[in-house]
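Attaching a single structure in structure tokens format; questions to follow.
Apart from one protein chain that is not included, each protein chain of the complex appears where it belongs.
Note that the chains take the letters A and B in the order they are written out, and that residue 1 is the start of every chain.
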Amino acid sequence: MIPLDTVLGVIDTVGVVAFAASGALAAARQRMDVVGFILIALITGLGGGTLRDLLLGRLPLFWLRAPGLLAMIAVVAVLVFVAAPRFRLGARMLIWADALGLALYAVLGAEIALLAGADPWAAMLLGVVSASFGGIMRDVVCNEVPLLLTREIYLLAALAGAACFVMLRLSGVWREHAVLAGMCLAFGIRAAAIRFGWSLPPYRER
Amino acid sequence: MIPLDTVLGVIDTVGVVAFAASGALAAARQRMDVVGFILIALITGLGGGTLRDLLLGRLPLFWLRAPGLLAMIAVVAVLVFVAAPRFRLGARMLIWADALGLALYAVLGAEIALLAGADPWAAMLLGVVSASFGGIMRDVVCNEVPLLLTREIYLLAALAGAACFVMLRLSGVWREHAVLAGMCLAFGIRAAAIRFGWSLPPYRER
Partner (left out) sequence: MIPLDTVLGVIDTVGVVAFAASGALAAARQRMDVVGFILIALITGLGGGTLRDLLLGRLPLFWLRAPGLLAMIAVVAVLVFVAAPRFRLGARMLIWADALGLALYAVLGAEIALLAGADPWAAMLLGVVSASFGGIMRDVVCNEVPLLLTREIYLLAALAGAACFVMLRLSGVWREHAVLAGMCLAFGIRAAAIRFGWSLPPYRER
């Protein structure tokens, strides 16, 4: 059994890197310079976790004394700046990186909210909020239509992952197993939505 | 005399429901699915109060242990999703729901700020901010032009309600009366602006 802190730490790091990459790819669509890449990557990578911790009152914020984390995001942003034209990474890659971050942060956000004493419903909401806020900030600052307004299933994937995790935890399932199940469910739904165009019936006026 | 906590509690609940409905109606304009309706309703309904409490340092946040509140917002969102096409609720309804939330939250925000030790000017500002922030978030996430940029009087209504309430309280008027007066003033001004197209002279270049 991998120790818990390591598991959550790895998930957190992978989620931050995925969101940072999606932020850098959004900066690429705006033809920003390398400093813009780094700032958008920081906003996207740290945004969801920052809002989550502000709402829960978890201060001081995790990144105020984590120079390695900031450096890692900056490196990801520079790598995308250099490598994206070479490998023709584009809008498609942005969506997949965002999907990975979404799945990981939905579960991580719910877990941290539960630990901080939120009730199960608030924990699910915080999972969805911390999974989607970094991407919303990314799209608002880059003047793009937020991904959650596109037709394919987005929020439901995060909600399903967070809800699955919270329900498994409440029924006494081990943390690692609940985390894994929630993440796979969220990523699976979002991946199917991207790949096969799954969507829920939209609102329709008569 | 109705006890204070009940009065403020009722106002808060009505305000949250009104904002939640306006959020769901904005989701309808974007043809979102039902999960999108729920998230936009939550953002709009909880946004203003959340920013108010973050700025005042009132933690833990009110909705972290209020599953009933979250459920109520979700129910409002689902009702709008189902009922809006049937009753042809639309942009008009959104504006009226927003007006109701605006009036209630302008006074409630000022009251809570005063209780938390803000000075009267900051209390008025917090009233305006908590009355308008949920709607701003709704419009930004839905990629709409914020309501406060439209020509009809909007912020002045919130400011008048908050200022009226604060001044009455400082001159020793009973809380319930001050709350009622502020709310009626704010809603009256905004309603007249919507109904009769009242507006202030806009900025004009020579």
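Observations
Quick note on the criterion: a residue touches a chain if its C-beta (ideal position, glycine included) is under 8 Å from a C-beta of that chain, and two chains touch if they have at least 3 such contacts.
Since this is a predicted model, take the numbers as computed values, not measurements.
Considering the full assembly, B:140 is the residue among B:78, B:140 or B:180 that touches the omitted chain. Across B:10, B:115 or B:149, the residue that sits in touch with the chain not pictured is B:149. Only one of A:27, A:149 or A:179 touches the absent chain when the whole complex is considered: A:27. Of the listed positions B:34, B:55 or B:142, the one in contact with the omitted chain in the full complex is B:55.
The omitted chain makes contact with subunit B at the following residues, 54-57, 113, 117-122, 125, 128, 132, 136, 140, 145-146, 148-149, 153, 155-156, 159, 199-206.
Along subunit A, the points of touch with the absent chain fall at residues 27-28, 30-37, 39, 42, 50, 54, 59-61, 63-67, 70-71, 81, 84-86, 88, 140-143.
Assume only the chains that are shown with their structure count from here on.
Note on chain placement: the centre of subunit A and the centre of subunit B lie 29 Å apart, centres being C-alpha means.
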